[in-house]
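Please see the structure below; I have some questions.
The other protein chains are all here in position, but one chain of the complex has been omitted.
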Amino acid sequence: MEKLSKLPKIYLVVVFIILYAPIFYLIFYSFNSGGNMSNFESFTLEHYAAVFEDTRLIVILINTIVVALLSALISTAIGVLGALSIVFMRNKAMRNAVLSLNNILIVSPDVIIGASFLILFTMIGVKLGFASVLISHIAFSIPIVVIMVLPKLQEMSPTLIDAALDLGASKRDVLTRVIIPFIKPGILAGFFLALTYSLDDFAVTFFVTGNGFSTLSVEIYSMARAGITLTINALSGLIFLVTVILVLGYYTISRKTKAPLSGVKK
Amino acid sequence: MGYRIMNNKPLRPLYTIPYTAWILLFVIAPIALIVYYSFFDLAGHFTLDNYINFFSSVYLKLTISSFWYAFLITLFTLLFAYPTAYFLTKTKHKQLWLLLIIIPSWINLLLKTYAFIGLFGLYGPINALLETVGIGSQQILFTDFSFVFVSVYIFIPFMILPIFNSLDKLNPALIDASHDLGANSWTTFRRVIWPLTLNGVKSGIQVVFIPALSLFMITRLIAGNKVITLGTAIEQQFLVTQNWGMGSTIAVFLILFMFIIMLITSSNDRGTTINGKTK
Partner (left out) sequence: MKGILRGAIVIIIISAILLLINSKLNEGGGSANKNSITIYNWGEYIDTDLLKQFEQETGIKVTYETFDSNEGMMGKIEQGGTSYDISMPSEYMIEMMKEKDLLLPLDYSKIPNVKNIDPYFLDLPFDPGNKYSLPYFWGTVGIAYNSSLLEGQTFEEWDDLWNPTLTQQVILVDSARETIGMGLNSLGYSLNSTDMDELREATDKLKTLSPNIKAVIGDEVTQLMINGEAAISLTWSGQAADMMYENEDINYIVPEEGSNLWFDNMVIPRTSKNIEGAHAFINFMLDAEVAAQNADYVGYSTPNLAALDLMDPEVTEDERFYPDEETRNHLEVYRNLGLEMLGHYNELFLEFKMDMK
């Protein structure tokens, strides 16, 4: 494979700087002893101390992480099955119809999704709280997984499967040994974007939550009227730091054990 | 051809159950609800007025401007995402870099938007930079530029991922072959690389263009309401005016537009070539 020359390198560096600029901006002000994100007065760690003193905030943070992880996991599983069902549909019109239905939740504004899910849950009698939030997050993350997995499935050569079958592989083997490894990058992309959807969602969660259950997004949006405290900046800084450490750590470990993070070996 | 494995085998209904159930419960049911609401006015009487209302000049203007901005956002996202994805596949630790592209999207969007307000501000770092370069400070916030910029920022991981995935598995032998046959880089890209990544690009466009139609929040925070989308209008109808009928009607049109887009983009669906003789 050719090496990256200078210009592409500069391009990538610029992209990464832009992507991380707002985050470093947030973290920079989390050390501000003045109470806001505009005038940096002097260095302090008080906002970080405040994070650890606020049990309610920590409970909310854990809620957020658990909902994000579980919803991403489950929606990925359902989404992969969905993508498989779509790609194996023989009727083209049918396939397009299902794909369009799939995308409806992506195009619908969050308020509508939230309001209709709320009506749905109260109708069925699901208790508002952890369960209703988790189910909603699974529901609105499924389409993104399908869209991420589908192109990989479409790139798959049917002869591959036929060959496997001819060699006497069972259907189960074909799925777990041929199809899944091939579409693994798509699955991972779907999983990570589902995480993004879940962590970012405010409106849907707002509607379907209840009984004291809350997520970070709901908390942050509700603060807007009276001003978001720098405690939230500090918390975001911590989340960011931990995430990067986890990613780097996992990456080095999986490198050592010779199992690349994604993709099958060439 | 086709996948023999799945045809008329008992395996099929089993594994389609969760997804089908999801479509019925969380797509069809809410849609039915929305369509139902769209036929009622504030007083709860059956009416077609909402649909007639939609064709008033205000909403048509909104539709056109939503499409225009969604188009701009998608275009620029693609323009920046494609090279990024392409160069990423050539880096040494590409999987790691890819993850590092996604991580910023896990920090709360409202917070990042506030950060952008600070970054773009008259006294923010960008203007400080412009000042030292000698251009002088500019009003960046509340302009089309800032709106498109932040939107592209939000959507870029969603475009990079599918493109990266389709580029990543590209057989380098194909490119070498193309070069050996005397094709220059541009021709190689146009004739070999681009067509093979088309599926990824399409996925990317879908997950950018469709939600871009209904962007809200940043239309207010970053564009100062100088850009208004259909999403903003629906938001208003549901939350402020509490006219669920009109809000639902706009949503019905939004969904219709999406169906039309899907229809157009699927006319040369590569899925057909993969599945062979489909009918």
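Just a few scattered comments:
The first chain written gets the first letter, and so on, giving A and B; residue counts start at 1 in each chain.
Keep this in mind: a contact is a pair of C-beta atoms (placed from the backbone, for glycine too) under 8 Å apart; a residue touches a chain by one contact, two chains touch by 3 or more.
Note that the structure is a prediction, hence the values are computed from the model and not measured.
For the chain left out of this panel, the touching residue among A:S30, A:N103 or A:S214 is A:S214. Only one residue in the set B:L14, B:I52 or B:L122 touches the chain that does not appear here, and it is B:L122. On the side of chain A, the interface with the absent chain consists of residues 34-39, 55-56, 58-59, 62-63, 65-66, 69-70, 73, 77, 115, 118-119, 121-122, 127-129, 132, 176-177, 180-181, 184, 187, 206-207, 209-212, 214, 218-229, 259, using the contact rule stated above. Contacts to the hidden chain, counted on chain B, fall at residues 42, 58, 61-62, 114, 117-118, 121-123, 139, 141-142, 220-221, 223-226, 228, 233, 236, 239-243, 246.
The rule is short, and it goes like this: only the chains that are shown with their structure count from here on.
Taking each chain's centre as the mean of its C-alpha atoms, chain A lies 15 Å from chain B. Across the complex, chain B is touched by residues 1-4, 8-9, 11-12, 15-16, 18-23, 25-26, 29, 37-38, 77-79, 81-82, 84-85, 87-88, 90-92, 95-96, 98-109, 111-113, 115-117, 119-120, 139-140, 142, 144, 147-148, 150-152, 154-156, 158, 161-162, 165, 171, 174, 185-186, 189, 192-193, 195-196, 199-200, 202, 216-217, 220-221, 224, 228, 232-233, 236, 239-240, 243-244, 247-248, 251, 260-263 of chain A. Remark: chain B residues 1-7, 9, 11-12, 15-16, 18-20, 22-23, 25-31, 33-34, 80, 83-84, 87-88, 90-91, 93, 95-97, 99-112, 114-116, 118-119, 123, 125, 153, 156-158, 161-162, 164-166, 168-169, 172, 199-200, 202-203, 206-207, 210-211, 213-214, 216, 231, 234-235, 238-239, 244, 247-248, 251, 254-255, 257-259, 262-263, 266, 269-272, 274-276, 278-279 touch chain A in the complex.
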